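One protein chain is absent from this view; the other protein chains keep their places.
Chain lettering (A and B) follows the sequence in which the chains are written, and residue indices restart at 1 in each chain.
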Amino acid sequence: MNNIRWTIDMEISRQRQGEERHFEVFRLEVDPNEYVLDAIERVWAFHDRSLTFRHACHHSTCGACAMLVNGVEKLTCITPIRTVTADGGKIRVEPLRNFPVLSDLVVDMSSLYSNMEKTNFSQVAPLDQSYLPYEEKPEADEVERLVDCIECGMCISACPGAATSASYLGPAVLAAAHHVYLETGASCLLDLVDSKDGVWRCHSAYECSEVCPSNVDPAWRIMDLRKRIIHQRVSSWFTRKERA
Amino acid sequence: MATHEPTRADNSRSRVRVELGERSYDIRFYHDEPDALACDLAPYCPERALIVSNPTIWNLHGEALASALTRAGVDFIVELIGDGEEFKTLAHDLALRGFPVIVLERGDIASGTSGRTHGLLHSGSRYCVTDGEAAVECIQENIILRRIAAQCIEFNEGFFVALDEEDLNYAPQFVEGCRAAGIPVHPLTPQQALSVEPNLNPNLLAAYRVPDGAFDPLRLALSFAATAKRNGAVFLTYHEVKGLILRAGGVAGVIALNRHRGQEVRLEADLVVNATGAWAGIIAAMANIHVPVVPTPGVMVAYNRRLINRVVNRLNTPGDGDILIPQRRMVVIGTTSFETPDIDYIPVDENQVEEMWRKAVELVPAVANAEQRGAYMSARPLIGSGEAGRSLSRTFKSYAHRQNDGVSGFITITGGKATTCRLMAEKAADMVCEQLGISAVCRTAELPLDSYRTYYQSMDGDAIE
Partner (left out) sequence: MRLFQDRPSWRNFLRWFIPLKRKTGSWAFVLNRVTALGLLFYLCLHLVMLYQLAQGPQAYDSFIAFAKSPIIKFSEMFVIAGGILHGLNGVRIILNSFGIGVRRQKVLFYSLMTIAAVGISFFAYRMFFGA
């Protein structure tokens, strides 16, 4: 039905493993309602089969296709072309920041996954625990759902703290710890994040919540964790006195 | 693994014993002494050795090691090429049976059809009237997957809803078909259905509850891959198969391109399994074999509101746009069916997207108040001889090319759906055993899968840090 076609330039970051990166430009005709990931796939299919990029579900449930689009973190499968450029314009695509680049647009996410694993974060949770505490929860009987965090890594890419500290757990992991803490109340999670590489590394840039495509709100969760940690510390002073 | 003392001289420079969970490992270090390694290794595994490497190292040292092992004993390497669910589950099955396995994948895990599957954990009731065999397979695998892969499945069951007379007329056959296939089915009044799913079309005439579920396609694949990796399978993602090594009337390995580095690698194997789904015909053609795969894409559209908590199906014979699935904070409608020659890139057809929207709104009118979040195509690997899409069999087929086409060292498995991925792997692994003259029992139905995240805890081909 929609036969509008734009001519755009895709400026894509290229690098073979271990080499320096450079940009290559590909001119495409696209439907502006298509998604940036479609354009990247088009470049691979018709212009350069050596382009490497990660993608799987194409509908924001897997988190694989996160990249930098015009300098901002985006989930490329749900980012329509018309929201990032205009006819005759350019789209600059780069891999996520703060992760080692394996080649082109593919990054090594193993640090994120190892850290997430430490929190015991489960992808499936009861419906009423899948939402942020301040959200209005839908009424439902015992139903479960796949939770919000799709482990895309965009929050870590956008975080200035993660840019300069490799040991920082990062917003995604802290948010996951918060989620599990709310579900289980296990205080070992508070201990996990109560460190200089945990919640205290955050300096309130709030970019994580800005770029999150999935309603996780890591910034709020990090501050809520701080509140809870402080509360736990303060009340632990009083309980000790009581015992004495 | 047996722990007996070596009967020959111990040539290693240094050794370390490591306990990991219930198992303990003897780790020995050899500095450019392949013969010493082979000599020490032979008594432990007189039948076969597992070689785990990355292409660069293999190119440098592989030949020396391989010939040393051959002089000292016999070595086997089994390789897999493939995309999607089938080969991760197959790697898992083979790894559990003790085969050394290498998996090659052109992109990343699930970057083909399996990543873009609708995400429906079939109860089988969709096929109970038209394809009883598929229905039985589905319900059995549904139960197994819920047991072994619960980490990425949201199981809230599903409804089949009747919206008009034609749907209602289908109901008796539907119920009968479910019962025949062993699928639990419960009728609901419209009021009952609406009370748990208030966004359903208020004009629905009848509803039936079946054990459908929804899953995350990437994480299902990753959980199989993670478990296979822990059991010794090697995953070479971003390795595109460019050709097969043909020798003496058979396939003896693959020639692949490491796309991260732009370097070619040659991998020798005793058996190559072609589990590439919609691309199976293309790979088989590299050995001059014809495999009748008909890539049959369909469109899927995701909307930005979670309007239902259960899968909602149209009560009728399988048709276009008759399944609406909840997925996180979205609902996803699918799908259509058409043939296409080029499966590497299938553009989204606006007309089909419109049609899907109409179908979704019939089932759940509130979709009209939601916005489109994503739309995508993916190519089913149907088997057949080119008839119209929906009448092709959806069960899978495995081809033993030695018997069928006189080409040894090569088998193909294709077709199927995500819900039956484990079963396809079992049959394929059975065929691998038969081709190699080995008997080993399948254990994948009982073994819960590792956390999908552990797949990434070491990057493919590298040592664990």
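Everything that follows uses one rule, which is that contacts are C-beta pairs under 8 Å (C-beta built on N, C-alpha and C of every residue); 3 or more make two chains touch, one makes a residue touch a chain.
This is a predicted model, so every value here is computed, not measured.
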item: Among shown chains, those touching the left-out chain; value: A
item: Residue, one of A:72, A:140 or A:182, that touches the chain absent here; value: A:72
item: Candidates A:13, A:33 or A:114 - the one touching the absent chain; value: A:114
item: Sites on chain A contacted by the missing partner chain, in the whole complex; value: 70-72, 98-100, 110-111, 114, 134, 158, 160, 162-167, 203-207, 210, 217, 219-220, 223-224, 226-227, 230
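Note that in this section only the chains that are shown with their structure count from here on.
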item: Whole-Å separation of chain centres (CA-atom averages), chain A against chain B; value: 26
item: Residue numbers on chain A that touch chain B, as the complex places them; value: 1-2, 16-18, 31, 33-35, 38, 41-42, 44-46, 50, 52-64, 77-78, 102-103, 106, 108-110, 112-114, 116-117, 122-124, 127, 138, 140-141, 143-148, 150-151, 214-215
item: Touching residues (chain side chain B, partner chain A) in the complex; value: 107-111, 115-116, 119, 150-156, 196, 214, 216-219, 221, 238, 259-262, 300, 302, 306, 309-310, 326-330, 332, 344-345, 347-348, 350-351, 354, 373-376, 378, 451, 453-459
